[in-house]
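A single structure is presented below for examination.
The complex appears here without one of its protein chains, the remainder shown in place.
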Amino acid sequence: MIKTWELDANFRNEIMNEPGGEHLSACFQCSTCTIGCPIAEIVPSYNPRKIIQMSLLGMREDVLSNPDLWICAICQTCTARCPQDVRISDLLAAIRRIAEKEEEAGKLKVDSVRPLFEKAFLHQLEKYGRLFDMGLAMEYYKGKEGGSFIKGQLAMMKDFKDFGMRMFKKGKMGPKAMFPEKVKKKEEIEKIFEKVGEKEK
Amino acid sequence: MGIAIIGGGVAGITAALDLADSGFKVYLIEKNAELGGKMAELAECKTGLSPKIVEIENHPNIELLLSSELESLSGSAGEFKLNVSGNEIEAESVVLAPGYDVFDEIPKSYAIANPDVVTSLEFEGMLRSATASETGELLRPSDGKRVKKIGFIQCIGSRCQENEICSTACCAYTAKEAWEVKERYPDMDVCVFYMDIRVFGKDEELAAELKDKYGVKYIRSRVPEVIPENGALSVKFENLEKGTIDKLDLDMVVLAVGLLPSKTLSRLAEITGVKTDKYGYIETSITNPLETNVEGLFACGTATAPMKVRESVAQASGAALKAALLSERTEMIPGQEERKYVEAGEEPKIGVFICGCEGEVRDCVDIPAVAERVSQLKDGVFVNSETNTMEEAMEAIESGIVDQGLNRIVFAGYTPRKYEDTVRDRCAKAGLNPYLMEMVNLREQCAWVHEPKEATESAAGLIAMAVERARYLEEIPVERYPVIPKALVIGGGVSGMNAALGIADAGYEVYLVEKEPELGGSLREEIGLQSGEKSSDVLTEFVDKVSSNERINVYTNAKVEDVTGRAGSFKAKIAGEGANEDIDFGACIIATGTDESVPEGYYGYGKDKNVVTQPEFGKMLGGTLSANTVVMIQDVGPDGGVNPKYGSIELMNNVLKAKEKNPDLNVFVLYQDIKTYGKWEVLYKEAREKGVIFLRYDKDKPPKYEDGIVSVHDVILNDEIQIKPDLLVLSTPAMPAEENERLSKMFKIPLKNGFFLEAQERPKMKLTPVDTVNEGVFICGSAVYPALIDECIAMSSAAASRACVLLAKDFLETPAVTSVVDELICSGCGVCVDMCPVEAIELTEEPVPVVTFGVATVIGGTKRIAKVNDGCMGCGSCASYCPSGAMSLKHFRDKQVYAQLDYAV
Partner (left out) sequence: MSEKKLAYYPGCPSATTAIEQDMSTKAVFEKLGIELSEMEDWNCCGAAEAEDPILVYALNARNLAIAEKDGLDIVTPCSICYYNLARTDKALREDEGLRAEMKDIDSSLEYKGTIKPKHILDVLVNEIGMDELSGKVEKKVNVKVAPYYGCYIGRPSETAFDDPDDPDLMDRLIELIGGENVQFSSMKTKCCGGPLMMTREDIAFEMARKVLESAKNAGADCIALACPLCGMMLDAKQPDIEKKLDIKVEMPVVYISQLLGLALGIAPGKLGLNKNVVSTKEILGKVI
């Protein structure tokens, strides 16, 4: 039972003001996105169409706390096929960013490790301008294990022992890979993160 | 000069015939080598369209330019000069009917390379060849196996980024195809994947029947892909009830492809200077749906918007009338020339003409063998079996009559249902009484239904039977009566006024009868039209034009009574306040419109002042709107009406105006199907963008309204949703005008759901949307089906056009095949009087001569005998029921029929 007067009618505007979320209201609930979705094939509860209808109705809490928000593989199949150009991949990313902000503000607990991973990834970029696999893995696992560096390293070793050896043998994770490749003009990258970060706020 | 028509599809053909039949010179220009356009590709339609094509090919007033294209146009209305593939043509006006093209950028995700995935047009072809095949089975193209499961996917290339608007016709043609499949193969599993079922009137009934009676599964999902897998075509859809993505394996998939403007249209627009809209269609307006921006250039059919055949045909007739008003009648109307019939003589000289029917008969029936057998019939008959087309056959018959003195004709080939009039007319032209001709249908009754050997056998037999009958055919006098060049229009709404103006402008006097004190019909309500115009402005324009037209006699507060007569010569009485006038007229148009429905008792309407109807809400929008939350419910009762075609459009229109007034207004629309067909789809999109929430409910679970709370089970979310509205707006059906019942009886035109029925009912043919079973009486506008103002205007112009075709004639022929009484035998029992469906027989007291022993003795006294009146339409009911054999039907005399039967047994 949904009582519309208890919902947040402004939620749709909140999404539509977020870059990528602009086309939300064009949706006419045809199911194209969900029928062709490779994730929905594997996870039956996953239904982007429903997430959109709930967003339109203003079911802010239900949408933002929905764990399925975090399992989109951004493969763009839905975006490519949507007859109304809703750009669902971008739209879900916009909703995810709203959820992350809510979490940062302490108003919501996101039920996924994906924000941790993305943050760790972007953190590498911010520091080096390029991806540093090792650094990413260490930071991500530390976060996953509640901030404990040691626990994180142990968990990472467990998950990636075989993989690491395999890559090492192939010369893809040699000593060189222990150190990050860095952009020379570091200040330019720093500026990007600094300014875009400001805009986000 | 004359009128040029560009496009030889169903619209062009219709316009050409209307004009040519009223005595205008017509140039019909078609880019292909054949007439028929897209419609000729449709399984059912080709058969229906061919007689019209034959008519065009033989029409003295039509110059046909095939494989020709317009290259340039100069001059202005009244004096256009056209260059058509090198030919110079002068025309006073031009009708543009270039038709449509189908969407051809189908995504490869639909496995279009797979032979078992076909477009709807291709499927029509398959249905046609299945009919013609030996087993009649529908076989899978890939492996020739019987199709057991078939799926139709709608909206391919419509309502999408590539083609923003709705193609209007696909829901109906898909329903028709599904129906045809189920009729022929009842065991086949048929499912239709749809977003909204946008069907109206008869199509709406058909779709409902498909679901309820035929077991066709309508599944709401826009299926994005077809996956060929293990020899089947797999499609996935969302099962909204269970919340799962389900898979269905099908043997065949039909893609219901959308309509696009004809590819030739952009060049045509460039040449003619006609403006096109942003979708590429010719731009017209809601109050002038047939007129382009260039004076003297008119547009019709799918060149103006995607539409169905019925609407295309109506527009074409309407555009023909508009074009005619700028042109001068210069030609003779066929059939109006003086005709003299040669005395046929007692001795039958029979000619049998066997036609190959463009191979359709020749390929199956061994014609030389049949000819051989027929020529051996007793007393000798002349046989011609050389012809292969209708035109060749007609020439052969004419020469047979004129040069060889044949006086009985048997024509074997095409169906009499469509061609009898053509053949009769040709006989008459050649000087033979048209009723000395007999037809045998070799196509439908032999070639299409039998193996070659049986077909040949059957053809020979049927022809021989016809020859035996022909021996006894009699000349039936053909009598003519003058056409009264005046029309009666019933209903003074926009349709009636527009029809009256059309006829009056064509030069005929019109009686316009309105039951209310004022003209205007539903336009009298002060509302904003979808085009942005105000109804009052449109109304004023119409009323001014009508009242200043000298040829239109307006009667308000009046009604029509006591109608008698037939096409071309009717009589009636106009009764009302201050008026009591006997009138006569040649044609009548019924344009009674609709009555507004009052949903008393629905959702507290009538008791709760916050519950209003959609038209009432529309009026409220003229003032201030204080509500914060509005709930609109579509498809609310009461029973007894029909869902108007404009239901969803009226709703969107009101929603958008309300949002304009109060952008923060919360609007919830509770619907079953959103039916914003054609270009109106953009209103739906705009409403969504403005923040309107759409919740879909199931027919079996209508929303509830209790204690100020609306509860609805939204099938989209599969959850109960509650809303507290300040205002509840109900979309209700349109009710038929109250007087329809009375007019139906008086004019003998059947009603369905209270609305007038076209001459040809669905799902077969729809080439006569304004004609009725009563010749000379036409119907239009919301009296037929409640529609938007543009459609009412197009349709009423069409009705006016059809009426003018009739009024343009100087005289008509009385029906020749009627019943006659043998007064000597009639016992006056009166069975025939009861049987007659048109009340054309009465009992009279007549003095009776009695013959006794060869000596005539007149005994004083009278006897009751039956008398057949003018109204007889030749159905033969009386003849078959007459217990004494006194009643007989001309052309179907006992001796004629028995001769035919005797040969058979």
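Labels for the chains are A and B, by order of writing; each one numbers its residues from 1.
Simple rule for what comes next: contacts are C-beta pairs under 8 Å (C-beta built on N, C-alpha and C of every residue); 3 or more make two chains touch, one makes a residue touch a chain.
These numbers were taken from a predicted model, which means no experiment stands behind them.
The omitted chain makes contact with just one of the residues A:G106, A:G146 or A:G171: A:G171. Of the listed positions B:P107, B:P638 or B:P815, the one in contact with the omitted chain in the full complex is B:P107. Remark: the residues of chain A touching the chain excluded from display are 19-20, 38-39, 42-43, 70-71, 73-77, 79-81, 87, 89-90, 93, 96-97, 112-114, 117-118, 121-122, 124-125, 129-131, 133, 140, 162-163, 166-167, 170-173, 176-177, 181, 183-185, 188-189, 191-193, 195-196, 199-200. In the full complex, chain B contacts the hidden chain through residues 107-109, 225, 227-229.
Here, only the chains that are shown with their structure count from here on.
One finds 57 Å separating the Cα centroids of chain A and chain B.
Put simply, chain A touches chain B in their complex at residues 1-5, 9, 12, 25-32, 34-36, 40-41, 44, 47, 49-50, 53-54, 56-57, 81-85. Within the complex formed with chain A, the chain B residues making contact are 107, 109, 155, 159-161, 195, 220-225, 236-238, 243-245, 666, 668, 684-685, 688-691, 693-694, 696, 716-717, 719-724.
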